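To keep things clear, I will list the structure first and then write my remarks on it.
With one protein chain withheld, the remaining protein chains of the complex are depicted in position.
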Amino acid sequence: MNSRNKYGYLFISPFFIVFSIFGIYPILLSLYMSFTDYKGIGSPFNANWVGLQQYARLIKDTYFLQAFINTWKIWGVNIVLQLALALILAVIFSDVRLKLKGVSLYRAIFYLPNLMTVSSVALLFLFILDWQHGALNGLLLKAGFISRPINWLGQPQTAQLSVSLIQTWLWFGHTFIIIFAGIEGISKDYFEAAMIDGANRTQTFFKVTLPLLKPIMIYVVITSLIGGLQLFEIPFLMSQNGLGGPEGSLVTMVLYLFNQAFKYRNFGYAAAVAYGLFFIILIFSIVVFKGMFKEEA
Amino acid sequence: MKIKKYLGILLSTVLVTTSLVGCGPKKTGEGEKKLEVDKTKVLRVWSFTDELKEPLKYFEEKYGIKTELTIVPTADYASKLQPVLDSGVNAPDVFTAEIAWVKQWVDMPYWENLSDAPYNANEWEKDYVPYVWNIGKDNNGKVKALSWQATPGGFIYKRWIAREVWGNDDPAFVAQKLSNMDNFMKAAEELKQKGYKIVPDEGAIRWFAKGSEPKPWVNEKNELQLTQAQIDFMDYQKQLRDKEYSAMAPEWSPAWFASMGGPIPFNAGWDKVEEAKSSKKVEVFGYVMPTWGLHYVIKPNAKETAGDWGLTSGPSPYFWGGTWVGVYSGSKNKGAAWEFVKMMTHDQEFLNWWYKKTGDLLSYKPVTDKVKDTAKDDFLKGQNHYEFFLKEAEKITPEIVTKYDQGIDQIWGSLVSEYVDGKKTKDQVINEFYKQVKNAYPEIKTPLDK
Partner (left out) sequence: MNKRNLIRGILYAFLTLLALVCLIPFAMMIVNSTRSNTEIVRGFTLIPGKSLIENYKNMMYHMDVTDGIFKGIWLGYKNSFIIAVSVTILSGYFSALTAYGFYAFDFKGKKVLFTLILIMMMIPSQLGLLGFYELNKALKTLDSYIPLIVPSIATPFTVFFMRQYLISTMHPALLEAARIDGANEVTIFHKIVLPIMLPAIATMSIFAFIGAWNNYLVPLTIISSPHKYPLPVLMGYLKGGKVSENLGSMYLAISMSVAPIIIAFMFLSKYIISSISAGSVKE
């Protein structure tokens, strides 16, 4: 190694110093805490070492299981809607024969919700969806779509659906931009070739567009999965006392972690929940990744 | 275990250096027995409402010490203050606690022990309403926090509605009407006939459940106790809903506040109620609220009807809330902190002034003895609220307060409302209650453990 290359260490050292302290150390400390009965008071090093007890509890914990299912339901509905909408939009706007105008304006409007502070969005919808005085019921009643107010956030199914739809509202514009960019990036030759072969629109979409978009779709699904499984703000702020009601239907995995730690001060157990969450994300990222590439092989 | 050892050493060495400079809630040196009041330091106070605002102004004028009040709403207060107290960073000199978590904190090293020198607060015991004094004590009987108020509850109602429905608005008469839950329901029916709702929401009567069988949620053997009264009151709550005796304005919601000032819209959203013939607008008859509810919640929201309200007792005595105040053990300004606590809880001149200003029920006997015979509240048509509340305060049983109250009350409350909504059966609710409590507090024993 010549002396110049030593500068490499100099240049990367601030990153790695901070990274070790604020990135890696907390992860190891969380791991340590997950083997103790630490209660969040004093220091974790004075807490009792309980071995794998917290993980044993995690595996049998029906509330964590419910949180896991809730999180998947909310994410699942959202990702299907979001991808479908984004694909439809991307296809319409990229269709050479239709030549739709105003792409950039629509794109900006669709993307706007994504920039909003999520906690403000949660509060906004908390008030809009309020069944007695909320603007949505008010609007629907006036327009005659419904004859009596719907208690959106008072029943498990509608509450979960509401959160899914809010997530879709927040993210479909973002996904649309990415997919649209992907379609624009596909060489025009492919489409022309398809046209010469006499393929219609549907055939072109399924035989040409979709396969070529696969890497981008995987990117979208994985990033959305990582984000979606960490869903916290909206359920936290939209339920009373942050408990994730009605009937616990809005308790997501991170909300469960947060309440175990900061509400009930079961830090040791909450740390085990964090590791549980991590492994779930890891496993499903791998599954999605492998699953979507498999078809090609 | 080896892993434990290495991991522990590795991780803790990083912290050692920093904890050396620590100034958390540790006992300060022995020599510091005398308290000095430093007038150049700002006295920092944390609380969960703005009720200390005026007293702090009074304190600033009286002592010439600057103060700074930090307010965090009740829901977040405990979780926001805990790390501050635990680490000592930006910590207050004085902080308050509400009854729901005061028991959690008296057994922590956060508050100074006021029983011993230099505070010697034990001498004051006879000056206070007993239950208020007792709640501020820790497991070893040492006083950690004091309170200037007592907070027994009552039933606060609109007199003109009583006159219209029963032709009589006298508190003694209304007390008869509400003397037990059967009568309460009868009264609710009579009110409904005239288009009134006896309470704003079903949860309002939860305090009577606690009051009619006063037992702590968790006993000294760390066992969860669900009383028969709590189970019976599930049905009372359901009756309120099913028979439309409540206005469906959830506590602390904008509609709830609005209902104190006048009629509110009653647009049922639940399927069952939807078929009902309730008129569009409804008016609430009364509120199950304690002393502070009268002064800080109802009065400011019912300005137009002031003078035509009444105060009486419900089916059982109860108490709700109350603020305790103490000196932070890590404070570097304990002298001034103690002066403030003393003024707030043991200064006749101040407490007299405070009484005149707010009408709040004090716990300090030298003042209450003086005013209890002559007190009257114009908002309540000149009724002597002091006499009433002091009598109710004697019925309070402080043993039922535990450190789990805030958490368990919330769990129970939300499960009961699922029963009221018809989503769960009684057995499901009870079973789920045991499970959820266990999940939140693994150290509590529930009937499911057996």
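Letters are used for the chains, namely A and B, taken in the order the chains are written, and counting of residues starts over at 1 for each.
As a working rule, a residue touches a chain if its C-beta (ideal position, glycine included) is under 8 Å from a C-beta of that chain, and two chains touch if they have at least 3 such contacts.
No experiment lies behind these values; they were computed from the predicted model shown.
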Omitted-chain contact residue, chosen from A:Phe125, A:Trp152, A:Phe191 or A:Tyr264: A:Phe125
Options A:Gln53, A:Gln66 or A:Gln230, residue touching the unrepresented chain: A:Gln230
Touch list for chain B against the chain that is not drawn: 15, 18-19, 21-22, 49-50, 53, 69-76, 80-81, 83-84, 86-90, 252, 254-255, 257-258, 264-265
Residues of chain A (touch criterion as defined above) contacting the omitted chain: 1, 4-12, 14-16, 18-19, 21-33, 43-44, 85, 89, 92, 97-98, 100, 102, 104, 106-113, 115-120, 123-128, 132-139, 141-142, 169, 173-174, 177-178, 180-182, 184-185, 215-216, 219, 226, 229-230, 232-233, 236-237, 254, 257-258, 261-262, 267, 270-271, 274-275, 277-278, 281-282, 285
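Going forward, only the chains that are shown with their structure count from here on.
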Chain A and chain B, separation of their C-alpha mean positions in angstrom: 39
Residue ranges of chain B touching chain A (in the complex, touch as defined): 1, 4, 7-8, 10-12, 14-15, 19, 75, 79, 82, 86, 108, 248, 254-255, 265, 267-270, 274, 407, 410, 414, 418, 421, 423-424, 435-436, 439-442
Footprint of chain B on chain A - complex, ascending: 25, 28-29, 31-32, 35, 40-43, 45, 49, 51, 57, 61-63, 131-133, 148-151, 154, 240-243, 245-247, 260, 262-266, 269
